[in-house]
Every structure is written in structure tokens, then in C-alpha cells.
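Here's a structure for you.
Note that one protein chain is taken out, while the other chains of the complex remain in position.
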Amino acid sequence: MVPSQYYLVLSAAVFCIGLFGILTRRNALVFLMSVELMLNAANINLVAFSVQNGNLTGQVFSLFTIATAAAEVAVGIGIILVLYRNFNDVDVTTATTMRW
Amino acid sequence: MTTRPRLKLGSHLLPGLAAVALFVVMAAAFLSAQFPAPQGFGSGSITASIGYAIFDLSGPITSEYFLVAFEIMGVLLVAALVGAVMLAREEGGLGPLSGSGSRDVRADGAIETETESDH
Partner (left out) sequence: MSVATTITTPAAVSNQPLQLGLGGYEAIAPTIILGLTALALFTIDSIAPESRNNTLLSGVTVVGSLIAVVVTGWQLLTGAGSVELFSGQLVVDGMSLFFTFIFTSVTALVALASHEYVGDRAYQAEYYVLVVLAATGMTLIASANSLATAFVSLELTSLPSYALVAYLKDNRGSVEAGLKYFLIGSLSSAVFVYGISLVYAATGSLLFTEVAATLSAGIDGSLTGVLGIGVVMILGGVAFKTASIPFHFWAPEAYEGAPAPISAFLSSASKAAGFVLAFRVFLTAFPIDAIAGVDWVLAFQILALVTMTLGNFAAATQETVKRMLAYSSIGHAGYALIALGALTGAANQPFVLSAGMIHLLVYGFMNTGAFLFVALAEHWGIGRTFEDYNGLASKAPVACAAMSIFLFSLAGLPTGGGFLSKYFLLIGAVEAQTYVLAAGLIINSALSLYFYSRVVKAMWIEEPAGDLSIEGYPTGLYAAIVTAAVVTLLLLPALAIFSDPALTAGSGLF
């Protein structure tokens, strides 16, 4: 059995890869994919520590986060669609009509 | 003709250093954590216990109860559906099959819609 702290490091790596994608990429769809990565990092944690703690709370809650991520992506793609129809581009940096 | 994807290196990667720094900090904190031996689950079906837990019943394996979260998820999926459809719908009243792909361009440049052709 792999010690549980290595699952923590794995989920931290996935989380930071997602964060890297959010900070450096400009495409809105890639941004959404990176958010999905971060949500799945939490799922890794939840399932790993469900075994560690001996109860099923983590596994059941990870089902809920998966469903929430799906719903969030649905609304997000709706917003990106509206963005594309208005600005003809899915780049998150083109939409800057409102200034400081 | 297609070209293979190229890795674009440049100064736009600088904010990513924050993510790398965060990983270093988190890994340092996590690797120093000592966990006891994993308790594992007893005998019993995990899937059945998950089902029991979602409906506030106690199954073979202990868990907290999640009925309220389950009901809220149902409402959340409805809300996401309403929001997504409201945003994505196209006005124009030509029906769901009237996207930009269903028009044919004739030889003289005029655009022919589905309703005008006699298929």
C-alpha cells in the first residue's frame, strides 16, 4: 500500500498543473480544461483518504464534485458560446471593453 | 497540410512560476506528514454502501449521510440546464437545424436555406 502522503503529492501536482494552465493559457476552453484538472485533483485526494480513514465519505463526496464539475462546464461552455458570438474569438484577453 | 503542434515558449509563461512555487510549498508540507496505517474497509459491498449513504440509510461500511446534497445536486443540474440553454440558444426562429451548416451557397453566390430548396 502506497503511503497516503504520496497521494497528496500526486494531487498537488495535478492541481498545480491545472493552475499553470490557468495562468499561462489564453484560450477559454483550455482554461475550462485546467479547472477540470484542479477539480479532479481534489477527487484524487478524497478517494485516497477515504481508504485512509476507513469511511466512505470521501468517495461519495467525490461523486458530487464530479457532477458539479459537469454542470459547471455546461454553463461555462454556454458563456464561451455567447463570448464567441459577440467577439468572434475565444481568447480571454480580447474581451476588455471595460477598463480600470 | 498540417504541421505538428509546437511548444510555444516565451515570456507569457512567467505567471506559471507561481504555480510551480505553490507545488514546491505543498510538496514540502505534504511529504513531511506522517499518516497511520490505512484503515481500509471491512467486508461488504462498497457500491451498495455508497448507495445507502446517499439516501441516509446505513449500509455495511460506515459513511456520513448525503441525502441533502443529493437533492441539492438535482436542483443544481436543473439550474445548469436552464442557464446553459438560455445562453446557447440562437434567436432567428429558423428552428434547431438552421445553424450555419445547413445553408448551401449557389453558384451565383446566393445563399439557399433549407426551406427554399425542394428536397
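The first chain written gets the first letter, and so on, giving A and B; residue counts start at 1 in each chain.
The working rule: a residue touches a chain if its C-beta (ideal position, glycine included) is under 8 Å from a C-beta of that chain, and two chains touch if they have at least 3 such contacts.
None of the values given here were measured: they were computed from a predicted structure.
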Contacts of the hidden chain among displayed chains: A, B
Sole contact to the chain not displayed, among B:V24, B:A48 or B:L67: B:L67
Interface with the undisplayed chain - residues on chain A: 4, 8, 11, 15, 18, 22, 28, 31-32, 35, 38-39, 41-43, 45-46, 48-49, 52-53, 55, 57-58, 61, 64-65, 68, 71-72, 75-76, 78-80, 82-83, 85-87, 92, 95-98
Touch list for chain B against the chain that is not drawn: 26, 28-30, 32-35, 56, 64-69, 72-73, 75-76, 78-80, 82-87, 89, 91
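Here, only the chains that are shown with their structure count from here on.
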Whole-Å gap between the CA centroids of chain A and chain B: 8
List of chain A residues in touch with chain B within their complex: 1, 3-5, 8-9, 12-13, 15-17, 19-20, 23-24, 26, 51-57, 59-61, 63-64, 67-68, 71-72, 74-75, 77-79, 81-82
Complex contact set, residues of chain B against chain A: 12-13, 15-16, 18-20, 22-23, 26-27, 30-31, 33-35, 37-41, 46, 49-50, 53-54, 61-64, 66, 69-70, 73, 76-77, 79-81, 83-88
